[in-house]
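Written out below as structure tokens is the structure these notes cover.
With one protein chain removed, the remaining protein chains of the complex are shown where they sit.
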Amino acid sequence: MIAQIEQAAAQIAGIVGWETIRIVVGLVGVLVVVLVNALVLTWAERKVSGHIQRRIGPKEVGPFGLLQPIADTIKLLAKELLTPQNVEKPLYLLAPTLIFVPVLVSFIVIPFDSYLQVKDINVGILVILAFSSLSVLSILIAGLGSNNKYSLIGSLRSVAQNIAYEIPLLLSLLAVVLMAGSLSLKDIVEAQKGLWYVVYQPIAFLVFFVASVAETNRTPFDLPEAESELVAGFHTEYSGMRFALFFLAEYTNMFIVSAMITTFFLGGYGGPILPGFVWFFIKTYLLVFVFLWFRWTFPRVRFDQLLNVSWKLLIPLSLLNLLVTGGILKI
Amino acid sequence: MSGLTNPAAIIKGAYSLIVGLGVTIKAFFRPVVTSQYPREVIDISPRFRGHTKLVGDPENPERTLCIVCGMCQKSCPSGAIKKVEGEKKEGEKKKTLTTYILDFTTCSQCGICVEVCPTDALAFSADYNPVGFSREDCRYDLVNEYEQRRAL
Partner (left out) sequence: MVTKISEELKASLKGVDTQEASYERNGYHLTAEAQPGNMADVAGFFKDRTFYLEDMCCVDYGDYLELVYFFNKYSELCRVKVILKVEAEKPVAPSISHIYRITHWYEREIHEFFGVYFEGHPKLIYLFLHEGIDHYPLRKKRVPVPAEDKALLNSLSPETEEDAFFVNLGPQHPSTHGVLRVIVKMDGEYILSADPVLGYLHRMHEKMAENRSYLQFLPNPARIDYPGALLLNLAHVTTVEKLCGIEVPERAQYVRTITCELNRIASHLLWFGAFPADLGALTPFLYAFDDREQILDILEDITGSRLTYCYFRFGGLYNDVDDVFVDKTKAFVKRMRERFDVYEKLVTGNVIFVNRAKGTGIFKQADTISYGCTGPFVRSTGIPFDMRKAEPYAVYDQIDFQIPTGTVGDNMDRYNVRMTEMEMSLRIIEQAIAKLPSGPYKAEKVPKKLKPPKGDIYNAVESSRGEAGVYVVSDESDTPYRMRWRVPSYSNLMTFPSLAEGTLIADAIATLGSYDIVVPEIDR
């Protein structure tokens, strides 16, 4: 069986090259990770919120409610895909699919282990940051295409929030880049072999963490999708699987951002005894747990306060941090 | 946020957030306080107000203490007691109850019927999960229910 697969692979490699096969296999693996992650996170969110609130989360469907995400998926697939009458059809239909593209591209450069990276682009950070800005575009398209004034307001709020918080994201990363001396993610992980960057750059770590909570639209910065506020957000007009895609994108975003924090500050796949990717997943999911923990503890920040936190607190802090890092490194 | 240029306020604010996180993580590791109703049977306090039930005569368990005076029906504020009928049996001084229909959908468990009954023939039951598929299932025939309880 294995011999046959190897033969077939060698034949295809003759035509397109080993590198292409590697990339295709990597992309399939990335898709699997994304989907499994979404399933795990929907279950984990409900269980974690349940236990924080002194109650059991899902427990009926499968042992410990483990099959709950499957039940949710079946329910969402079976729902009617309502398309309201006056929506801009191309924009409306494009938005849920477009929201996945930047996330999947960002997965290409994340090193799950020293050999488990789809492609080590030497400007990896730029790729990730550029594509995460693209996700803002899909939110805007969703709001515009919905032909609904509430969705428009919600998506504009979301766009303003995303843009405001990208800057501290970038600035805190620059400090890490200065220390590692390279934009490639693998090099940054390798440079943390001695001591993780979180020890050298605590402020950058905190700024990056807070900015990433805002980037993924999680509480306390989840005004765009606030339930008890008036405006239901950019995904008001979406139902069924399209709505599920938005939430899938949010969970995947959470994973990406935690993976980024792990790579830049917590040493990536480094760690004793256990294989690298196990450490990677442990660290990433611990950070995801912190995201869930935040959601069920804090109230929401008001919109003007949200923008104030970014412009008046995070940006000056990260700029200062960058200056100090640069000063210490070069002197 | 007014304290943004004030580092002490920022540190204090951040500390308050961490304290809040500490509260929730402590709760995360403590046991759940919910009871798995209906799988778990709950202890009901003896004074719980379920629907009313008839109390049997301790000297003659075949009949209830009810003398069919109709006071409960007259004083019910919601008109939930629909039919109270009885007949006078041979050799008995008081009437015996034959039909007692309680429409539980309009009962507010106020206890006035239990209170005004001159012979204390009504009491509250501990039935905390009555279910039915239609309104008819909630029209209880208390005499039937008494007979069923007696048969047990």
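In this document, chain identifiers A and B correspond to the written order of the chains, with residue numbering beginning at 1 in each.
Everything that follows uses one rule, which is that a residue touches a chain if its C-beta (ideal position, glycine included) is under 8 Å from a C-beta of that chain, and two chains touch if they have at least 3 such contacts.
Predicted model, so just to flag it, every value in this text is computed and none were measured.
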| item | value |
| --- | --- |
| Residue among A:135, A:158, A:219 or A:236 that touches the chain left out of view | A:219 |
| Residue numbers in chain B that touch the chain omitted from display | 1, 12-14, 16-17, 19-20, 22-24, 27, 33, 45, 47-49, 75-78, 108-112, 115-116, 124 |
| For chain A, the residues touching the chain missing from this view | 49, 52-55, 149-150, 153, 219-220, 222-223, 226-230, 296-305 |
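The rule we apply is simple: only the chains that are shown with their structure count from here on.
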| item | value |
| --- | --- |
| Chain A to chain B touching residues, read off their complex | 48, 50-56, 293-294, 296-298, 305, 308-309, 312-313 |
| Residue ranges of chain B in contact with chain A within the complex | 1, 4-5, 10, 17, 20-21, 23-25, 27-34, 36 |
